[in-house]
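Removed from the display is one protein chain of the complex; every other protein chain stays in position.
Moving on to chain A:
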Amino acid sequence: MAVCVAVIAKENYPLYIRSTLTENELKFHYMVHTSLDVVDEKISAMGKALVDQRELYLGLLYPTEDYKVYGYVTNSKVKFVMVVDSSNTALRDNEIRSMFRKLHNSYTDVMCNPFYNPGDRIQSRAFDNMVTSMMIQVC
C-alpha cells in the first residue's frame, strides 16, 4: 500500500501528487522531487549503456529509514513515483509492478479523455479513485 503517489510530466513538473498523511505532505513532495534526480540518472544510463534491459519499471530508487521510493517511466517520459512505508515488508516486487501497471493504464485513460488537455493537472475522479484504492487507509 502506497503512502504517496505522484505523476510527473516530461518537463519535470507534477501532474498529480497525493499523499495519505496530510500534516506532513511537504516532506513527501520533497522526497518525490529529490527522487527525480535518481530517475533521470537511470534514464540516461539506460540510453548510453547498450544493455538490452530497456524496461519501463525502474525499481527501488532509494531507501530512507522510514520509506522506500519506487519509480516507473513511460515511453512518453512521464514518470510515476511511489513512496511506500518501510515497515510494510510484505510488499513484493511484482505487487509494486502491478500497482504501476494500474497507474499506467489509468493515466492512458486520462490521456484519451477529450476533456483533458495534455500538460494540465489531472483532475479525473476515476484516476483519484484508482489511486485511493492503492493507498493505505489512515484513520
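Quick note on the criterion: a contact is a pair of C-beta atoms (placed from the backbone, for glycine too) under 8 Å apart; a residue touches a chain by one contact, two chains touch by 3 or more; residues count from 1.
FYI, contacts and distances are computed from a predicted model.
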Name per UniProt, for the chain absent here [options: "TMM80 protein", "U3 small nucleolar RNA-associated protein 15 homolog", "Nucleoporin 43" or "Trafficking protein particle complex subunit 6A"]: "Trafficking protein particle complex subunit 6A"
Contacting the left-out chain in the complete assembly, out of A:Asp37, A:Glu55, A:Asp93 or A:Asp120: A:Glu55
Candidates A:Ala2, A:Val73 or A:Ile96 - the one touching the absent chain: A:Val73
Hidden partner chain, residues of chain A it touches: 10, 46-47, 54-56, 73-77, 104-105, 107-108, 111-112, 114, 118
